[in-house]
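With one protein chain withheld, the remaining protein chains of the complex are depicted in position.
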Amino acid sequence: MRAAAESRRSPALAARIRSGLSRYLVMIAVTLALFAIVLLVSGSDLAASFRGLFRSSFGSLYGLSEVVVAMIPLLLTALAVALPWRVSLINVGGEGQLYIGAAAATWGALSFPGLPPVVLLPLMMLLGFAGGVLWALVPALLRAAGTVNETITTLLLNSVAPKIAGFLIFAFWHSPMDTVKTANFVPAARLPAFFGSRIHLGIIMGGALLAAFWAFMKWTRWGLEMRAIGGNPEAARRAGIPVRRLLLLSLCAGGGVAGLAGMAQVSGFYGVLLLNFSNGLGFMGFLICWMAGGQPLGIVLMSFVVAVILAGGDVLQLTSNLPFAVINILLAGTLFVVLARPTLFGRQKS
Amino acid sequence: MTWLAVMGVLSSAIFSGVSLLYATLGEVVGQRSGVVNLGLEGVMLVGAAAGFAATVITGNPSLGIVVAMLAGGLMNLVLGYLVINRGANQLASGLALMFFGFGLSALIGKPYVGTRAASIPRIALPGTAYLPQRIASLFSFDLLIYLAVPVALLVWWLLYRTRWGLALRATGESVAAVYASGRDPGAIRYQALFVAGMLAGLGSAHLAIAYAMSWTEHMTGGRGFIAVALVIFSGWHPVRAIYGALLFSGAVAFQLLLQSAGVPVSPFLLDTIPFLLTILVLAVSGGGRRHLAPAGLGRLYSGRE
Partner (left out) sequence: MREGRETGRLPAMEDAGGPPVVSMRGMVKRFPGVVANQEIDLDIHRGEIHALLGENGAGKSTLMKVLYGVYRPDGGEIRVDGSPVAIRSPHDARRHSIGMVFQDLRLVPGFTVSENIALYLTDLGPVPRRGKVRNRIRELSGSYGLEVDPGAVVRGLSIGQQQKVELLKLLLSDARVLILDEPTRVLAEHEVAALFATLRRLCADGYSVVLITHRMRDVLACADRITVLRQGRVAGSLLRAQATEQALVGMMFERELDRVRAGGSRKVGDLTVLELAGISTRADGGGVSLRNVSLRVHSGEILGIAGVSGNGQRELTDTIMGVTRSVAGRKTLGGLDVTNRPVSAMRANGLGFVPEDPLSLAVIPFMGVVENMAITDTRRYARHGGLTMDWGAVREDLDAAADRLGIQVRRTAMARDLSGGNLQRMVIVRELGRLPRLVVASYITRGLDLQSAAAAHQALVQARDQGTAVLLVSDDLEELFTLCDRLLVLYDGAVAGDFAPEETDVAEVGHLMTGSGRGDARGG
């Protein structure tokens, strides 16, 4: 698989924007259509459900802010996939890297409750990143040694990470009342929220990292080298580019970003480390990255769309008596359409 | 740690591992034709939900098994359409199928959460009649368990002794050669995927109908992912897949044994042993595995670009 970045060399800027936008509009339309189909099939009230959906996501400022909150980890897990994707690596280990990053950040929060937030929070970010890097390191090394493909190893480690987190909670960290979660984090360990909503600093983290990613790939020397590897690894190797080193670094960096997503969730959203807190955030990041073609702006857009879908899941549960998991059909369906009609969504080599 | 406990754990490992073997066999067939199915977890869930629902509705567990197999086959055809007709990336398509499976199975299974259904009859393992009742009852297996090894041999025979199998393996090795021989590699892959889906459905039918006799979301517990790894572990060979499934189930049994023996290690950690063991085996033997892979999968499975 060659992860060619979508070629953006159309002559007119306007045409570029137009073609990009229409792709996402189509995807959103498909998602809404699928939503309607699922509702119809299950015999629910279409109108009520849609009204509920819009009200809970766009209808109020609070609803909108909740969507943004749901977006935050998705931005990061999608970036965690997009970065290695540029060198043709498939990182499906976001789920596991997320958990280990969360666990590492939790250790920081619980071990240093006395530190001021201006020290503690960056420390937790560092720990979260490190945790994710650690979890990506073994697959990366095995891949670089030519032994096992990273897809398999990261998938297997996904199943291991939540159990390790569970062990840590259960054995060391659990709160006096509850064995499925830790004690509440001290306020200094919480990412601050804005505007009286639950939107926390994680949004800045996500946005800043995506912007940095975009600039990095476009302008820097290593961005050029990574794009070369993604475009033609054999040619890149013979051009003197340190392929093995960059593969390792990319996968680990991707893991680190996923670890940050975990940190953002426990520190910004929950304020505790909860057993099995991720309902597929890592995989959703993968989905988003694919639908966005690895492009940072697209990731922002699709993260928003997926966050709306997640909000829709709650609505479904309440109004239509459908299980939350049904939204997976929407996510899958949208990705199906993107995969089935690549030309409609820009030249994307598989 | 009594003998009873050990036997109990062994029995439980066999019961829970058979679905893994069927799923692995299916994935071997699919990968031998050149298609990797990361969505196997979703396929199995849909098979389980559909099979269980059919069992509850009709009261006939055998019918439920058939429905589960069909459901698995159909799910795989979706993957086939994306990968064969639209040329989509296999890994992404597989994961999309996985999501689809999560959602669809939840939808199908929702009305039946908490319901119990009839199971298929169990037959005592020959030769256990003289054992004490408590132990003998542990080795009363259902038909699908007895069929597991024969089915594995059947898959081997299909792949290596029939013309269909030859064409299927050729498709995984060299699409150009297949096309040049006047066959349609796409049609062959569709057939392979359908068979693979049916095998996966068979496995999930055993899980839901014969073993758990109920439906819960995510009841396959990662078997779909493990199966994909076990295919590599068994060198894409159906008979060696038996050993792979045995090893994994053995690891599960081992950690259950430790738990029941009161070993003071957290069940969470013990749960990780099978997965870590699989990774270890893959890492140690991975270099040697590469040349066994169907050549057409090369780009997906070679460690190097």
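We just call them A and B in the order they show up, numbering each chain from 1.
We take it that a residue touches a chain if its C-beta (ideal position, glycine included) is under 8 Å from a C-beta of that chain, and two chains touch if they have at least 3 such contacts.
Please read these numbers as outputs of a predicted model, since none were measured by experiment.
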- Touching the hidden chain, out of B:A124, B:L154, B:L280 or B:A295, is B:A295
- Message: Looking at the full complex, which residue from A:E66, A:E95, A:E150 or A:E225 touches the chain that isn't shown here?
- Response: A:E225
- Considering the complete complex, of B:P126, B:P150 or B:G182, the missing chain is touched by B:G182
- Sites on chain B contacted by the missing partner chain, in the whole complex: 161-164, 166-167, 169-170, 173-174, 176-182, 290-291, 294-295
- Which residue numbers on chain A touch the omitted chain? 4-5, 7, 9, 219-222, 224-225, 227-228, 231-232, 234-242
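We take it that only the chains that are shown with their structure count from here on.
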- Message: Please output the residues of chain A touching chain B within their complex, sorted ascending.
- Response: 1, 38, 41-42, 88, 90, 92, 138, 142-149, 151-153, 155-160, 163-164, 166-167, 170-171, 229, 233-234, 243, 247, 280, 283, 286-287, 290, 322-333, 335-336, 339-342, 350
- Task: Please give the residue numbers of chain B that touch chain A in the complex, ascending.
- Result: 38, 78, 81-82, 86-89, 91-93, 95-100, 102-107, 110, 217, 222, 225-226, 228-229, 232, 266, 268-269, 271-272, 275-276, 278-279, 282-283, 286-287, 290, 299-305
